[in-house]
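Only one protein chain is missing from this complex, and each of the others stays in its spot.
Residue numbering begins at 1 within each chain, and the chains themselves are lettered A and B in the order written.
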Amino acid sequence: MSTLTRYSAIPYTGPAPTNREPYVPTDTQKMDARGAEIASRIGAEQETGQDLPTLVVRRERIVETLRALKNDLTFTMPLDLWAVDYPRRRQRFDVMYQLYSLQNNERVRLKVPVADGEPIPSSLPVYKGFDWFEREVWDLYGVRFDGHPNLRRILTHEAFQGHALRKDYDPAQRWLCTEKDVAALVPKVDPRFERVDTDFERVTLNLGPSHPATHGTLRIVVILDGEKIIGAEQEIGYLHRCFEKSCETHTYQQAIPFTDRLNYMSAIINNVGYCMTVEKLLGVEAPERAQHVRLILSEFMRIADHLVCIGTNLVDMGALTNFWYLFQPREEIYGLIEACCGARLLPSYLRIGGLAVDVPPNFLENAQRLVNMLPKYIDDVEKLVSRNKIFHDRVVGVAPISAEDAIDFGFTGPCLRACGIPFDVRKSNPYLGYETYDWDVPIAEGGDTYARYLVRMEEMRQSLRILQQAIDRGLPSGPVIIDNPYVALPPKEKVYNEMESLIYHFKLIMHGIQPPVGETYFQVEGGNGELGFYIVSDGTKNPYKVRCRPPCFAIYQAFGQMITGQTIPDAIAALGSLNIIAGELDR
Amino acid sequence: MNPWMHYLVWPLVKFLVAFIIVQGIVAAMNWVERRLLGFVQARLGPNRVGPKGLLQIIADPVKFLLKEDIVPANAETIAYFLGPILPLIPTFLVYCLIPFGPPPTFVAARVNVAVLLVLALTSTGVYGIILGGWASNNKYSLMGGLRSAAQMVSYEVPFGLSIVGVLMLSGSLDLVKIVNYQADHIWNLFPQLIAAFIFFVAMTAETNRTPFDLPEADSELVGGYHTEYSAMKFAFFMLAEYSAMLVNCCLMTLLFLGGWTLAIGGYGLTTQTLQHMGIPGGMLGVLIFIVKVMTFMLVYIWFRATFPRFRFDQLMDLGWKWMIPLALANIVVTGVVVLLGQSLNFQGEVVLSIAGAAIVGYTLYNLRPRAKVVHASRVSEV
Partner (left out) sequence: MNAAFLVFFVVGTIAVASSILVVAMRNPVHSALFLLLTFLCVAILFVVKDAEFVAAVQVLVYAGGIMVLFLFVVMLINVRHLPDDRTLSRFWKGGVGVGLAIFLLLATVVRTGTYHDQNPNKKLLRSTASHRVRKVTNPDGSVTRKRVVRHRTVGNSEAVGMALYQDYLVPFEVASLFLLVAMIGAIVIGKRELSAPEEETSPDFILKRMETEKDVKEAMSA
């Protein structure tokens, strides 16, 4: 009866979460106060009762509002832009902007209600980073952005009909791709580049979508003058599987495996981000033991993510051996996760309210063994590469991005820290108790490929520091999933023996978790930066809207600018150092 | 002796024997390379076919023979066909000129300008790559071919210049005489240390090996010039590459490491000693030669496991701004020392050896890792 230990013997007596009362965020008063302050400063309306200061802006005023927020209130970083569809409303779309101020460490959310067919002025003159986000909203919702210079579909293909994330788009329908449609898929390249007789030095080259260096299905159209890139444009969407639409048709619990496949290099962190968002919406917290395991596995996943990034980046530069030196410990990390839940790459180990099962008894010993072992592998690579002249020549000063540009593009994570900006969600908005650990945020100067390499190397060491402290503290005893039958399944023994548990089990399986009506946003530090989830609940078993803020998306849109003027080998080296994961990029 | 036998049959027989042995070594090198890389990279390498995976040597060619031979649409058929075959001809012809052991038994054709002829023949090996890259009708292939052409032409110069010092010391273009000279004095490696270094780097670049494998850089150009080649045509490219590697290692051994001899100042296993020992002596010479050649082949593989790849402009910088001036300086210094040695009656080799050792020692001392490994700086308060 060992599984019983995760459950207290006392029957649940707490309040039943009801979906009739709206969701009330914990610090809503503080947020409302701050929201009122901001609203009065820039002269906008405020929406109260949110987890972030929220302004409601008319679409005509959006650009000036954004400009005021950026210039007067230091909201320099564009974090996310998305939309929610309420088909019954006259202004059926809420286009949402989320901004972040590095100086004050605060966020603000803007809501712009628009009717179908009404265009919004593009925010590109203020924030470069909303370029692809606006294209995505156009692609999936059909909200037009006036003045956007390149408003094409981005995640779906050119021959796609309709807008997939609208509520009236039937996810079960299939489009038959005709030959005409396929012809439309052939990339349109400026014919001037193809005229070899007059302009023979220019070559248009497709890097990808199936290229050894793209590690996934990315496509970069580069225009070359010899080996020098004089122009580049990225095409994405080859791995698009409409994660957000899939979530809307499944229950909250069923969406967890989908999150695995976002950044599949660090799947647990995605699980953590999603589960904690839903927990925030439910107003519950996972037990301490589960939180501790979540933190340990998150940090191991972060290390695994960086190991893959650095290993593949080096192998792209021809340094073959490092790949194996770095993949060896990665396998060991997956072994640790396999011991917990039986899966390696895509574990789906977390549940809303805790973990699927308890960790094995020797979990901490294995973790300690890994923590002892990892520095050796990292040092090996450091010795092979960090002082290698060829490596230095290949990465120092290659594909740099200035700190201002990086912020303006919405960079987060190691790529932003490589520009010297110490922004880390684990420090700015601590979760899972990160604030109680002693660790540093690594930064580097220059924002080039070398700086990104250095930051990732150092970040692995910092993660090891966190892990050592976490292991030293030991696992708190107690259950690994909360004792709340409206959120977590009762244990099988109880289901088989108690009528009440059987009913709870049946209810949860059939009707799912039903969070209160409301919306919330929660962010964790993923392998590539801020991984945010925004969930709207309408009180039913299916999420009304799940929005994932993928860190790669913001980073990759700057890639064309970064590699212009560099050579192809530079582009390859830079691409590897950005760690673009197509699963997260295309969702 | 019948002149036909002397001029045609015997050389042909020798060439064929050398050719078969060399091809055996080339096939074996593939296995050695993969196993050795596996050893360095903490993995196994091919170990399934036969004991220790040795039958992989046979399995690979069989696989290549059985695979589908694809010719891309819009390829220039003739050039596409010639691409893999052209580089084979010069690399095989070179084996006529390489003395594998003490003359006359182990030399197929002794030419008094052997060094030049070897250089000339190896320099034509690039045509296959250029043609193959161009004819494939693929931009990656074309870029691989272009890179290869520029790289070959650039590194041909330091490759040839680095030999000049050796030629000045030994006073001949005949490989046998060069080897004998080294046995009577000292391995050219010591008086021509810098030249040997340049020669080795240049020959790595000539054979498109890591860190100079830009023409086929798989992560940049997919496969470079051989992207569109499959089956036996692809195998021919590999065969030519490994044959060229082996030729270059032979040259390195002959020019700088005393070939089949194991002697210094005329003492030890010189050519005469080996010739006096008859057939066993000849065999011993061949063995010594093969051991030396294999050492360099292993260094090639070691390079591949260790170094990242250069970027193209860096490669050109290294060739034109470092290798060529260094090789020219080496020629001048060697020439002056040899002339002075002749007129003032001292051993030029000794002076050059000491000078070379001093320069290399000084360079190594300066290049020793002094700076600490750079880490990202850390911020506690955010």
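Operating definition for what follows: contacts are C-beta pairs under 8 Å (C-beta built on N, C-alpha and C of every residue); 3 or more make two chains touch, one makes a residue touch a chain.
Since the structure is predicted, the reported quantities are computational estimates derived from the model, not experimental observations.
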item: Contact residue for the chain not shown (choose from B:Leu146, B:Ala217, B:Leu254 or B:Ala327); value: B:Leu146
item: Sole residue of B:Val9, B:Ala120 or B:Val291 that reaches the chain not shown, by the stated touch rule; value: B:Ala120
item: Chain B residues that touch the omitted chain in the full complex; value: 76, 79, 111-113, 116-117, 119-121, 123-124, 126-127, 130-131, 133-134, 142, 145-146, 149-150, 152-153, 156, 160, 172-173
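As a working rule, only the chains that are shown with their structure count from here on.
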item: Distance between the centres, which are taken as Cα means, of chain B and chain A, whole angstrom; value: 50
item: In the complex with chain A, residue positions of chain B that touch it; value: 37, 40-43, 139-140, 143, 210-211, 213-214, 217-222, 304-314, 369, 371, 373-380, 382
item: Residues of chain A that touch chain B when the two form their complex; value: 203, 205, 211-213, 227, 314-321, 323-325, 328, 382, 384-388, 390-391, 393-394, 417-418, 422-424, 427-428, 440-445, 451, 454-455, 457-459, 462, 567-570, 572
